[in-house]
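Note that this complex is displayed minus one protein chain, with the remaining chains in position.
Chain IDs A, B and C follow the sequence of writing; residue 1 opens each chain.
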Amino acid sequence: MIEILAERFNFIIVIILMMTGLYAVVATGNLVKRLVGLSLFQTSVFFLYITIGKVFGGQPPILPEYSEGHGGGDTYGGDVVAASDYATDAAASSVSHADAGHYAAEAIYSNPLPHVLILTAIVVGVATLSVGLALVVRIRETYGTIEDEAINQADYAIDSARRNT
Amino acid sequence: MSPHLVLRVVSKLLIPLIVIFGLYVHFHGDYSPGGGFQAGVIVAAAVILYALIFGVDSAKQAVPTWFVKFLAAFGVLLYGGTGVATLVLGANFLDYDVLHPDLAHHSGQHIGIILVELGVLSTVFAVMMAIFYAFAGRAPDIPEGEW
Amino acid sequence: MEFLASLLPASLVTHAPAIIVVTPLMMAAVAAIMPNGRLGWGVTLISTMVSALLAIAIIVDVQTGGVVSYAMGGWAPPAGIEFRIDGLNAVLLLVIASLGLLSVIYALPSVADEIEKSRQSLFYSAFLVCFAGLIGVAITGDAFNMFVFLEISSISTYVLVGMGAERDRRALTAAYNYLILGTIGATFFVIGVGFLYMATGTLNMADMSSRLPDLSDSRVVQAAFAFIIVGLGLKAAMFPLHLWLPNAYAYAPNFVTSFLASTATKVAFYTLVRFLFDVFWPEAPFVEVSFLWVFAILGIIGMIVASVQAVFQDDARRLLAFSSVGQVGYMMLGLGMGTAAGVSASMLHLVNHAMMKGALFMALGAFAIRFGVRRISDLNGFSRSMPFTSVAFTIGGLSLVGVPMTVGFWSKWYLGVAALENGWWWAVVALILSSLIALTYVARMLAAIWVAEPHHDRTGAIAHARAPWLMLAPMWILAIANIWFFFQPEFLISMANAAAEAAFSGGAR
Partner (left out) sequence: MTEFDWTQLLDYALMAMLLAVGIAIVRLRNLFAAVMLMGVYSLISAAWFVSLDAVDVAFTEAAVGAGISTVLMLAAMLLTAREAEPVKAIRHWAALIVVSVAGAALFYAVGDMPVYGDPNSPANSYVGMDYITSTPNEIAIPNVVTAVLASYRGFDTFGETVVIFAAGLGVMLLLGLNPGKKKGDEE
């Protein structure tokens, strides 16, 4: 059992962070604090996706630059290759277009797909946070408080006042 | 000696560099980490720094609110427009190969990616500015002294 | 239908799935920079018309050619994003496009009355983004793309609900709570999709369903199922997860409520059906048990409890919002049967409920624009002053109860027949019981409108304050549809059966 968990400690960290975020959202009465908990909860989802895509010994999924001119325009192609030597420290010789596909298979890269998904999720998180904060500012201006018990009491007072007019 | 003299001088030097770095991140997005989002946020950070030091009203003269609203809409239109252009040229939505005849070097893809990232850059920059103006414009509730 | 579809050039129809989502999004950007509200409304009307026409073209395509698949960016499905429209989401397209168009026609006077002048064009832009998001969720075939469109429609919905604050400040807290619960629902959905990606390695739903059956004992897939059901249940206002809905629908602007009540929860219900039947597969043990216990039982409890809560409401729109939660319970019951007849009955009820609630909320909006009505007691004696609106409201109310001569009867009938086929007599009892409760709260409202004497202080203004034409027309189109589809139900029933058949045949099997 410990062996299984030891190999997957990243998921355990993700789950603990997820639960702290969820706890903050449910427990706190303060509206701003609840949004902080919500962004904590969303950030832990980012870790879940990225740790899926991690490959041991892998590099960031950025292929070494290779020449564009495998057909015409060799002169232009040559410079690019020369300029890009510093990028291919691992690769022995200069890399032409056809080799790039083959070369890419040799080096180990991490999975690029979760990175793309998480770029989207970060933006969604910030969008939700900014709309939430705009609502909290408006609530503060109309109700004068951002504690949800006080807000409920204010609404309840108006309701009961209206009910017996 | 106006207040924050050191801040003013340093920021006068820094802000253009930040904007240039933002554009570098955008245009170098094909080769190194970066792209529309990061670039938009960096350029917005530069203008927010300007607003913090020289006051929100002077920032509003530099980047007026109607321009921010227009730029946000322009970004979405630019992105969608690239897609509609590929549709008009006969391929599926957002299939950039039709944008440029030279298929060997995939220049259609490169053009499409740069255009799309420009759309993202302008929308993200405009929205970050809009959010900053919306929050910064309202009277601060807590008096300065109490920090 | 065919005549309308033939209007469009062939090249446009092949790209219809992309254009139907992109037009509202780009028109939203155009509407945002419009100088005044009327121009914003014009842009919105044009783009909803275009989307409605394209929706008809796609539906005709689906009926003739089976599944319509569109690869975004020209990349084949597992690598690129695919739009996939079969019988199941064709029904959704029909509902969203038609109700969206009618709501926009209804919008001009209602928005002019409730939203401040300088913000109307931005308001229409937010509506267009929500409209495009709902269509996107309905027709995308990629799990993560569905999350992106879910967020697009949700964020604009939070803003639209929050805009009700110019009339009633409680709209702000309603929008805030909706945002928190909606975001938790969307994040649970993303966790579920992440687990499915972890187990299958792909994000395309059709591809995912071909790889899932041989992973049936993997606990990751079971956890993914649980998280996706809770996430989408939150979005669909399934019974225990519906707490955000009553306040959100009650305090939002009237136009927003009439659009959301007839489309938003329906789309979330569709995603539940899509994931249950097309991504997961009903024979799996953990899915099998969920049918009875999660969907059927919770559906029935939801029907009864929400209808009872509706009876005790005194705010007219909150009453209808609680009844909406009850109606979602009907759909969940149909889904919980797990049979083709059950799913077809729930899809039929989905369309019928969209028509009923659309008419009801539009009528309430018309009452509100003239007299700013909030409580049911304010509705007294409205039949004298606004006869047309009252008749439309009555037709909608009777259809809600399921009285013969209205379309609600058929959905209750087919739900009952499906339940009996399944041998669930207790489901039929629950159906009848909740219909009786629905009768009480509808009768309460109709009595206020037709029987009660108007308030003394309004007799002067009550002479004949008819609702503006732009509000009456869509309201009456829906009211007439409620009756017409009772006598000509074949079209809706064939669409519902095609949806059920598509649900069962989709996916791996």
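Please note the rule applied: contacts are C-beta pairs under 8 Å (C-beta built on N, C-alpha and C of every residue); 3 or more make two chains touch, one makes a residue touch a chain.
Predicted model only: the values in this text are computed from it and were never measured.
Colleague: For the full complex, can you list every visible chain touched by the one that's not shown?
Modeller: Within the full complex, the chain left out of view touches A, B, C.
Colleague: Thinking of the whole complex, not just what is shown, which of C:12, C:112, C:220 or C:403 touches the missing chain?
Modeller: In the complete complex, the chain left out is touched by residue C:220.
Colleague: Among the options C:108, C:122 or C:479, which residue touches the chain absent from this view?
Modeller: Of the candidates C:108, C:122 or C:479, C:122 is in touch with the missing chain.
Colleague: For chain C, which residues lie in contact with the unshown chain of the complex?
Modeller: Residues of chain C in contact with the hidden chain: 25, 28-29, 32, 72-73, 75, 78-81, 118-119, 122-123, 125-126, 129, 132-133, 136, 144-145, 148-149, 151-152, 155-156, 158-159, 162-163, 195, 197-203, 218-220, 222-224, 226-227.
Colleague: With the missing chain put back, which residues of chain B would touch it? List them for me.
Modeller: Contact residues on chain B toward the absent chain are 25, 29-38, 41-42, 44-45, 48, 57, 60-61, 64-66, 68-69, 72-73, 75-76, 79-80, 83, 93-94, 96, 105-106, 109-110, 112-113, 116-117, 119-120, 123-124, 126-128, 130-138, 140-142.
Colleague: In the complete complex, which positions of chain A touch the hidden chain?
Modeller: Residues touching the hidden chain, for chain A, are 4-5, 7-13, 15-24, 26-33, 35-37, 39-40, 43, 46-47, 50-56, 58-66, 68, 87, 97, 100-101, 104-105, 108-120, 122-131, 133-138, 140, 145-147, 149.
The definition used in the following text is that only the chains that are shown with their structure count from here on.
Colleague: With chains as vertices joined when they touch, what's the shape: line, ring, star, complete or other?
Modeller: Chain contacts: complete, every pair touches.
Colleague: So which has more C-beta pairs touching, A-C or B-C?
Modeller: Between A-C and B-C, contacts are more numerous in A-C.
Colleague: If I average the CA coordinates per chain, which chain comes out farthest from chain A?
Modeller: Max centre-to-centre separation from chain A belongs to C.
Colleague: Just give me the whole-number Å value for how far the CA centre of chain A lies from that of chain B.
Modeller: 20
Colleague: Centroid of chain B to centroid of chain C, CA atoms only: how many Å?
Modeller: 36
Colleague: Would you mind pulling out the distance in Å between where the CA atoms of chain A average out and where those of chain C do?
Modeller: Computed from C-alpha means, the inter-chain centre distance equals 31 Å.
Colleague: By the touch rule stated above, which residues of chain C touch at least two different other chains?
Modeller: none
Colleague: Which part of chain A faces chain C closely enough to touch in the complex?
Modeller: Against chain C, chain A makes touches at 18, 22, 25, 31, 34, 38, 41-42, 45, 48-49, 52, 113-114, 117, 120-121, 124, 127-128, 131-132, 135-136, 138-139, 142-143, 148, 151, 155, 163.
Colleague: Quick check: in the complex, which residue numbers of chain B touch chain C?
Modeller: 69-70, 72-74, 76-77, 80-81, 83-84, 87, 91-97
Colleague: Mind pulling up the chain A residues that touch chain B in the complex?
Modeller: Touch list, chain A to chain B: 60, 62, 65, 68, 71, 119, 122-123, 130, 133-134, 137, 140.
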